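Dropping the structure in here first, questions after.
Yeah, one chain of the complex is gone here, protein chain that is, but the others are all in their spots.
Up next is chain A:
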Amino acid sequence: MLEINLKKKLRHFTVDVSQQIDTETLVLIGHSGCGKSTTLKMLAGLLRPDEGKIDLNGQVLYDQKQKKNLPPEERNIGFVFQNYALFPHLTVTENVAYGISRLPTDEKNKRIQETLSFLGIEALASSKPAMLSGGEQQRVALARALVTQPKLLLLDEPLSALDVSTRSHVRTELKEILKKLSIPTVIVTHDYEDARVLADRVAVMDQGEIIQSGVPREIAQYPANHFVAEFTGTNLVAVEKRQPGLPEYVAFDPWKAEVSREAKNSPYEWYGEIRDIATLGGFVRLHITGSSSFYADIPIEVYEKEGFQHGENIYSRVEENEVRPISISQDRTVRPEQKPKKIPTEFKAKPKKWKWASFAIIFVLAFMVVTYGVTSKSATGEVGSQTEMFALVAANATDPFNKLIVEFEQDHPDVKAEATYAGTQIIRTQLEQGAKADLFLSADLEHIEAVKEQGLIEEFFPVSNNHLVIVVPKENKVGIESLEDLGNKEMKLVIGTDTVPIGRYTRDVIKKATVAYGDGFDEKVMDNVVSLETNVKQVLQKVSLGEAEAGIVYTTDVTPEFLKTVQVIEIPEDLNIVATNYISVVTKAPNKEFAEEFMQMMLSDRGQTVFAEYNYDPLN
């Protein structure tokens, strides 16, 4: 026995249900969105009511006053969803076994066998849900719920997932299964036929409230209002002739109505227009609307003899002993007419050929735009017939070279010089791959000699000298004061990797220092190394961020900006190296004369002054 009394506020109305259910099948019927599924979910514990109480066989499942709300897994209520919700990754047997996995194996197998045979689905035991028909899925879902021996069974729209042809047959089967079970069952549906077949008792629901409940026959014969009548297919009509002793409303079955073109002056007679004519087997159903709207089923012979037409006005009447007087309960607020869904104005697909043609046109337009952009740009580039020079420059010389470009362009307003700055290995590869450069500045003798051997340059000259320094963070927590400290103290040291010039120079310095400071100095220094960077800026950056406690870089890299965060420790000259940049004119230079001139300027005093400004050492 189930006793419920539940309230829950939904967006447009409040669900308010009080029911008592014995071992019987109660069907909740109503339009979609009337709160019936919400009621079911509250029973199962999947939704929390606002207030009320649920009592199942004396056990309180929910009580707002006691602040008690059992979770679904503790309620022992079987729930079968509309689309059956079988676990797709499990076989039928595994699905059925899902809820009883804690039972001992013997007991479990026995129950599964019993349930499968009860529902007649033993043959499906090892199938996967995807292989089953809708009716089979429903049985598996039922089996899965029943095997846990629930105290209450809830079915949400159990038949609506089936197609029309199988529905009635599955419905009958379901009816038989439910009959054999002796547990309270609540079924939710929007189809009166389901209710009629399955229900011991029907409850009609609208806007969260139960309007009428009773055995199906009672509800069909004495609908409480138009809403209920609409569901059951019963005619509920206002009596037109206001005579004393006649009821205000009567209900009658469509097949009890009689129609004719002439009035017969019967007390239960209505005049109205034929709105629809439907042939249903041996009879024809007329939908008649006058002051009331109702159906009249007439034998097909009568229909053919009289030849009633669509839109014709006729009289309908019912014998006095066939009408059931109804004192109507007020219909709830009239359901707002379902707004007709806006049917999108039919989209006329353009003929397919248009699609491809427009594609071609768009492509051509896009192509024109792009090429226009390019040509107009190159046109402006030629204004004043400027000569464009291009240099490949080792990254360490970025700042002085930029300055030199500015000076050179001041002397030659018709020349536009540009440069790419990168590691020597990279600019060497670019030159080897045929970059159209005028000048090549290498930070490394080996690279420029290799380029010369390939005939890419003819001769090269030293253009600037540089030396290495130690950098430490401004706070210098480790207390590094000299090159020797790099081997004497523990620290996080960052140097260049041995494949780049800075890394090779650093190793040269360490080698010299090992001779000076004694064997094992190099090993002690290398033990302190935490990272081998591929580029000198990375070394400096890490010291500047305070992550590394020391690093070795070119003196020229420590710009005033970096001096805010790092301090420089000089390496003794006899242990230091001379890092020389070499400049050369490329053999196939497009602007060889300007290139020669630029190079000479770099080698001249004027050029050397620029290098000196950026901390480079004098050439001699």
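Everything that follows uses one rule, which is that contacts are C-beta pairs under 8 Å (C-beta built on N, C-alpha and C of every residue); 3 or more make two chains touch, one makes a residue touch a chain; residues count from 1.
Note that in this section contacts and distances are computed from a predicted model.
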Chain excluded from display, named as in UniProt, from "Molybdenum transport system permease", "Sensor protein FixL", "Sulfurtransferase complex subunit TusC" or "Ferredoxin": "Molybdenum transport system permease"
Which of A:18, A:117, A:133 or A:499 contacts the chain that the document leaves out: A:499
Touch criterion as defined above, residue of A:123, A:300, A:361 or A:406 at the omitted chain: A:361
Per the touch definition above, residue among A:30, A:52 or A:78 touching the missing chain: A:78
Per the touch definition above, residue among A:7, A:128 or A:524 touching the missing chain: A:128
Among A:547, A:570 or A:613, residue touching the chain not depicted: A:547
Residues from chain A at the interface with the omitted partner, ascending: 44-46, 71-79, 81, 83, 85, 87-89, 98-99, 127-128, 130-131, 144-145, 148, 353, 355-361, 363, 423, 425-426, 429, 492, 494, 497, 499-500, 529-534, 538, 542, 545-548
